[in-house]
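Omission of a single protein chain aside, the complex is shown with its protein chains in their original locations.
== chain A ==
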Amino acid sequence: MKKSKSLLLMIAIVLVIGTVLAGCGGNKNNANSGTNAAATTAPEGSTNTGTTGDEKLAADQTLRVNLTAEPPTFNPAQAQDSQANTVLKTMYEGLTRMNDETGQAEPGIAEKWDISADGLVYTFHLRDAQWSNGDPVEAADFVRAWKIVLDPNTDPTAPYAYQLYYLKNGEEYYTKKVADFNEVGVKAVDAKTLEVTLKAPTPYFLGLLSFYTYYPVHKSVEGNAKWATSKDTMITNGAFTLTEWTTGQSLQVSKNDKYWDAANIKLAKIDFSLVNSGATELLSYKNGELDRAGAPHGEIPQEQVPIVQKELPNEFQRKGIASTYYYEFNITEKPFNNVKIRKALAMTVNRQSLIDNVAQGGQLPAFGYVPPGIAGADGEYRTAVKDDYFKEDTEEAKKLLAEGLAEEGLTALPPVELSYNTSEGHKKIALAVADMWKQALGITVNTVNQEWAVFIDNRQNLNYQIARAGWTADYNDPMTFLDMWVTGGGNNDTGYANPEYDKLIQEAKTSSDLAKRQELFAKAEKMIIQDDMILIPFYYYTNNSLTKEYLKGVTLDFSGAIDFTRAYLLEH
């Protein structure tokens, strides 16, 4: 009795002391931040009244953001992920730069260009740009970089070599059908003129040139396979250079004074932390240790999105990112070889409810495959071609299911296996969808959770029934979503094989008439969704992020990729 009493007493004391200490800490800090705020706002207000511009730059132009993963490489030829894209975009510049506001390619290292009438030959005129060591950026730097990408003997070979298959003889050189690189469609006419010849007319080629696989590299990389593993051997031509790199911990890029447009670069430094925890990132942001949080470089925990949206309305930002979340069928095996059964499942998913109650990221319900944000013949493809390929309709679905079962000689659908890769978000959606199917159609669904690489392996080998999938754009054209479904396509994990579909895509690939292409794409999309329903679209992704109100000039492109180079910080 006595013992438990003293124990209680002790707990009480600990609690009291804790609260008192806590109270002190809190008060002191609140008081501090209060006075700070007062001190900074007062002079700002007084200067503002006199001057025209109400933007005053902060003295310390250091931007702080987090990357959820460290870029695996800083070699543009080897890069293949979005984190590398985020950082490389600050360090390099290609022939063109994307203007994220207009979605158009603007002059980058190339000052201007001429395009031949057949859309096959591009002649680029390079501006007087310099590498970070003062060397001029020349046409030969592009030829060198592209040769490294396309050379199968590069060690290790470039995983994204196929991004350069647009060039004449690009693929042939990689597969050694053409031995002489001079036959590949890239030539330095003189130091400042680059001539590029394509295999087929490619309306989005200028946009592609702003992508990292097309960046130039400095001549010092020759003979030094490890040049991109140390900041001291990286000579770059972009707005910033890598100045610090602690593996697993942090990165820092600093302004490159040799950059041709340095006058318009206001940031002095960008500090990247490498924290792989959404909760920590959000807390750091709220605590003022980060200036921007969330996608694409970082992460806000899914369940926190609705909360911060209310809590920080002026800092919260939501943007479509031209990606689609869907479930795909293995259509080579029973019962999903039957299109009516596939349709029945697609029609009984309540997309809005899924978005509002489960995904919670303000996504857009999808009834098509090509997401908004992708360019069409004139404006966005999705605006011109509506995604009204099917409707949510339980009654119709029941009818279709019954017909489908009869066609397959079944009385009821055997239990279905739905696989997804390990992730809290995917799991919630899978459970919700399984429940919707059970409610509407009385189907038993077993959800199977698989580790990422195992999942991909199973899916690519058609070792599944229904599997989760997502697709993001590689470039700004419907082609990046539609050419994957051709017979035997590398990313066609459904087993879909339709010669008519293949014909449509082939036709679109050789056509340079934008209106004609759009028509072909619309037909193709209708075929995979409305006619054959090889996949169930759920929603078009959005990215949610938080940006401090004093951070300006950060831009996001159609796919949600971020450009920090023109950002600046206001006094705060």
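Everything that follows uses one rule, which is that a residue touches a chain if its C-beta (ideal position, glycine included) is under 8 Å from a C-beta of that chain, and two chains touch if they have at least 3 such contacts; residues count from 1.
Just so we're on the same page, contacts and distances are computed from a predicted model.
> According to UniProt, what is the chain that's been left out of this complex called? Choose from "ABC-2 family transporter protein", "Biotin-dependent carboxyltransferase family protein", "Oligopeptide transport system permease protein" or "U32 family peptidase".
Of the names offered in "ABC-2 family transporter protein", "Biotin-dependent carboxyltransferase family protein", "Oligopeptide transport system permease protein" or "U32 family peptidase", the absent chain's UniProt record gives "Oligopeptide transport system permease protein".
> Check the options A:A191, A:L283, A:I307 or A:A515 and report the residue that touches the missing chain.
Counting the whole complex, the residue in contact with the absent chain is A:L283.
> Among A:V65, A:V275 or A:L405, which residue is in touch with the absent chain?
A:V275
> Determine which one of A:T62, A:N99, A:T123 or A:T157 touches the chain that has been left out.
Checking the options A:T62, A:N99, A:T123 or A:T157, the one contacting the hidden chain is A:T157.
> For chain A, which residues lie in contact with the unshown chain of the complex?
With respect to the unshown chain, the touching residues of chain A are 3, 6-7, 9-11, 22, 25-26, 29, 66, 69-70, 72-73, 75, 78, 80, 152, 155-159, 161-162, 174-175, 225-226, 228-229, 246-250, 273-277, 279-281, 283-284, 286-287, 289, 451-454, 456-458, 460, 469-470, 474, 490-491.
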